[in-house]
Each structure stands twice: as C-alpha cells, then as structure tokens.
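Only one protein chain is missing from this complex, and each of the others stays in its spot.
Up next is chain A:
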Amino acid sequence: MLRVLLLTLSVVAIVHAELCKPDAQNAFKVRLSIKTALGDNAYAWDANEEYLFKAMVAFAMRRYSSKSTTQISNVLVCNVTDRVSFWFVVTDSSKNLTTVPESEVEAAIRMNRNRINNAFLLSDQTLQFLKITSTLSPPVEPSTPIWLIVFGVVLCLIVAGILFLVVAGIQQRKKKNKDSTERENLEEKSEEIVTVENGIPCETLDLKAGHINGVFAADDERFTSL
C-alpha cells in the first residue's frame, strides 16, 4: 500500500517535472518585483503566496472558459528563484499529461490581469508575465484639448484690452477735438456779446488789439537779468 502510494507520487512528480520546466511547451515565465513595488511593506515569497498564485491562475482559467473543471492542482509551478521568478503551466484535467494551449492561458490571464495584479498588490510592471505583453492604457483625452481652452481665455483677455485701449484713444481724440473747437467757438461768441463796462461798450475797447500801457506792462523779460 505504502509502496503503491510512493510509486504514484513519484510518477506524478516525474510527470510534473516533464510538463513544467523552463522553456517547456505552453509554459510561461513569471517575474515579480515585490521590493520595488512595496518597499518596506514587501512580503516574503513563500509557499502560501505560491498557493495564492495557483489559485488566481485557476480562477482566471475558470472565468475564461466558464467550465469549472480547472483545479488548483492543475497549475504547476517550478524553478522558483531568489529573484522571485518561476515557470508555470496549466494541465488539462480532461486529458492526461497534456497542458492547456498557450493561447488559451494567455487570453485568460489577459482578461483577468487586473484581478491578479491586485491580489498581489502589484502592477503590470512589477508582476510580469514575460510572453504576455500588456496593452498600455491610452491617456485620457478630453474632447477639447486643454491648451485650446487656456489659449481662448488669454486671447479674449488680450483682444478685450486692445479694443478698450483703442476705443479710449479714439474717444480721447474726439474730446480733444471737441474741446479745441468749443474753445474757438467760445472766443467767437464772446466777441458778439456786447458787454457794457461803465457805459462804454467793450467792443470799442478792441479786446483783440488792445493798448499796452508801457508803465504797467510786465516786460521784464525784455531785459536781461543782472
């Protein structure tokens, strides 16, 4: 009884070794960078973590093919290194000694990549499936590029400033013209009004020409200063 058990175990072990080895058919290499991702909160990679990994892969296969035949024991892990990298294969429970084709495993992992990453608190870069390239998420593009919005705001401000200055300049010029014409009109008007001073109409005094009284004229400027 014991011998039969030992025999079956050794057969299983040999079969496993056959199916799961580096560069085997339908095998994938996985590489984890736990310390890079988590720093001080890094966990050690041990048998429990391996068990979780096998469970996640089995979960992925179940979700993908929606037949609940894949068991944790179908996932074989081997060649674990210090780097934390290893190889794994998924065996087919219905057919003996065969592995599930590469494409199926790849598709399953791709579909559930996010769940697998989150189970280990890692990301696409720190939990690498070496043959499975991850599709990079495109950056979020708003419908109008942001730079156009800022450009529009600045443009409106500048144009408003220019219009304000131009209009103010035109108004100033108009006011100046009006002032000078008003002043001219005022001078003409004052000549028509007959003002009377001491009974003598001012117009006879001839405001424009006038007489300069030599004594009272302030003509200091005509003499050079001492």
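Criterion: contacts are C-beta pairs under 8 Å (C-beta built on N, C-alpha and C of every residue); 3 or more make two chains touch, one makes a residue touch a chain; residues count from 1.
The rule is short, and it goes like this: contacts and distances are computed from a predicted model.
The subunit not displayed here is recorded in UniProt as "Transporter", chosen from "N-acetyltransferase domain-containing protein", "Transporter", "Rad1-domain-containing protein" or "Glyoxylate/succinic semialdehyde reductase 1".
When the full complex is taken into account, the listed residue touching the unshown chain is A:T36, out of A:T8, A:T36 or A:N118. Where chain A meets the omitted chain, the residues involved are 31, 33-36, 81-85, 133, 135-136, 138-139, 146-148, 150-151, 154-155, 158-159, 161-162, 165-166, 169, 173.
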